[in-house]
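The complex is shown incomplete by one protein chain, all other protein chains being positioned as in the whole.
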Amino acid sequence: MKEDLVLPATREATEDAALEPLLEVSGLTKYFPVRGGFPIRRTVGHVQAVDGIDLTVHVAESFGLVGESGCGKSTTGRLITRLLEPTSGSVSYRGQDISHATRKQLAPIRSEIQMIFQDPYSSLNPRQTVGKIISGPMEINGIAPAGGREKRVRELLEIVGLNPEHFNRFPHEFSGGQRQRIGVARALSLEPKLIVADEPVSALDVSIQAQVVNLLQQVQKELGIAFLFIAHDLAVVRHFSQRVAVMYLGKIIEVGDRESIYDRPRHPYTHALLSAVPEVNLMDEEAPQHERIRLAGDVPSPINPPSGCRFRTRCWKAQDKCASEEPPLVRLSGNRSGHLTACHFPEEPTTQGRAEDIVLDPALAALEESSEG
Amino acid sequence: MLQFIIRRTVGAFITLFLIGAATFFLFVAAPSDYASLACGKDCSGQRLADIREALGLNLPLAQQFWDFMSGIVTGRDFPTGHCSAPCLGVSFYSGDMVWSTIMDRFPLTLTLTAGGAVVFLILGVGAGMIAAYRRGTVVDKVATGASMVLSSFQIYFLGPIVLTVLVYSTGWMEDPKYVPVTQDPVGWFVGMSIPVCVMATIFTAQYTRMARSSMIEQLAEDHVRTARAKGMSRKYVFFRYAWRGSLIPIVTVLGIDLSALLGGAVVTELTFSLQGIGRLAVDGAVNKDLPLTMGVMLFGAFFILILNILTDITYAWIDPRIRLS
Partner (left out) sequence: MTKAEGAPAPTGPDGFLSVRDLQVTFSTEDGPVKAVDGLSFDLHRGKTLGIVGESGSGKSVTNLTILGLHDPLFTTVDGEILLDGKELITATEKEMEKLRGNRAAMIFQDPLTALSPFYTVGRQIAEPYMKHRGVSKKAAWERAVEMLAKVGIPNPKERARDYPHQFSGGMRQRAMIAMALVCDPDLLIADEPTTALDVTVQAQILDLLKDLQQEFGSAIVFITHDLGVIADMADDIMVMYAGRAVERGTVDEVLRSPQHPYTWGLLNSMPRLDSDLSTPLSPIPGAPPSLLTPPPGCRFHPRCTFRERVGGTRCVTERPLLAPDRASACHLTAEQKRTIFVEEIRPRLG
């Protein structure tokens, strides 16, 4: 396996190209019907999986989408790759609206948008050789690369750090990390412009995860492929993405470039998320204290989300206005351009510890009180 | 839960109606000449016309269909006499009412099915559970081995062997026969014991294997391990935690098996020369007795639907996730 992935200096070109939008999503909404009722079963409600999100991914840009389970990040990925059809809103790829495009209309675009899945075990057909898996997309799209498909497969295996002679092996002969490399090779086979990677490393062990993150980063930079990187791990997203959007219950609540989101977050939920990540303090000297925020309970049901701001039921700053009025996703004063926040009462732009921890969890509060008393 | 039962029952009636319609149109309205089949080989033109008249084949198709379906609910009149509800028509071959013929035969089929089920559930599921509980021991190996061998046997093979041994060569028992339980309970039991046991043996083997593997699967479940980690005894965990989950595949297969058996245990009945529903179905097919064939088929379909509902209700009883969703 090729381990010493040498990253060339980021090409100057990507900086300029980054201004050109590749994927534009606006008002994207997906409701899944909930069936029930008596005597005749009918639709009695909707899971509001994705509810009116806007985002733009530029050419050769890596865009991260983070959030907890049920926030709609995976559904968003599936809507963009058109594995699902949106309820409303639009997805345009290079200016062409593909949100309701037919199979035929999608055909030329399909090769340019590829997907990488989470589970390296179930996403590869166990009865096909690696060569067949990787050349599958070429076959389906009737693409015959110069020098033949086998040569291309060898090239791709080489790119993803696998032995090109292994094209005749079956997926079960590879480890989890190697399988994920096969998934990457398959996604690269059609020279895509955009890769939607849905939790591509969360099933992998830490040491293997780093290998795959580096591979994706290398591919993204060297081949100039735009990535929509969907993950729940904030540190991995930070490492991979130039811009980041935070989702909560089907909505984007904050979006901006990496530094803005991680160092100067404004939305209380972003603060809570960042403070919840358990961190290793590696240095001997006392590092500046991080804020400690403990939210109450779990994420509410997307079938019946809270009115107004969806985060208000777990937010320490919530007021009446939050219940009656949905906060728009806007640039707050003092924020950099492109850093948008959907909050009526934003937090200070810092992740430093505060005078008092925010502990909303009643059980924790009670236990902490009793141990102090 | 009640809503669920009501919804399923209504659904079953609709399905039954559709099956009735499908049967009717396949047999009666299809180009095959219903009347000439009824008429038989030596058929004169006049006789054929009479039969057409008698079967109402001259009426419009919709009228015929209405007569057929309403006959099931309210009964209908034939020139040969009144056919009371549920009327499935009159047999071409014997001239008897199909429904009463089925009812004559049904007690035997019910005895076979119910008797067999009692035996193979107790023995089969019991043996499977014990094998799983004592996994890897001699008991398990014997149970697994025996069920492997037995499940590859067939009734038409095992039946004659048993008959030869117990009836023909030793005379220990009499030829199997059906006596109504209301007349002579002892005779009923003795007369049916050989067919019930032979059929149940084959099923027992299958149920042993299924119960064992289903139980072993359950024992590997996380929640079973949690119960062990709480200090609950192996026996308690086995009967309180693992057992419930292992029932689901058994109930599924049981529902399918019972509905098939109630619709006629053809091989068993033929092997032991018994006159049950299965035999009736064969007779109907051999004699091209369409009303009889249709009747038996509808009768079988009825059980498939009923047992489907019962299976689903049992699932809900076993698993609160189904009950409360």
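We just call them A and B in the order they show up, numbering each chain from 1.
Note that contacts are C-beta pairs under 8 Å (C-beta built on N, C-alpha and C of every residue); 3 or more make two chains touch, one makes a residue touch a chain.
Not measured: the values here are computed from a predicted model.
Undergrad: Check each of A:105, A:163 or A:281 against the chain that is not shown and name the one that touches it.
TA: A:281
Undergrad: Which residue, A:44, A:83 or A:367, contacts the hidden chain when the whole complex is considered?
TA: Of the candidates A:44, A:83 or A:367, A:367 is in touch with the missing chain.
Undergrad: One chain is left out of this view; which of A:48, A:74, A:189 or A:209 touches it in the full complex?
TA: The single option touching the absent chain is A:209.
Undergrad: Mind pulling the chain B residues that touch the left-out chain?
TA: On the chain B side, contact with the omitted chain comes from 135-136, 221-234, 240-241, 244-245, 318-321, 324.
Undergrad: For chain A, which residues reach the chain that was dropped from this view?
TA: 1, 3, 5, 7, 68-69, 175-178, 205-211, 213-214, 217-218, 232-236, 238-239, 258, 262, 272-284, 294-295, 297-299, 361-364, 366-368, 370-371
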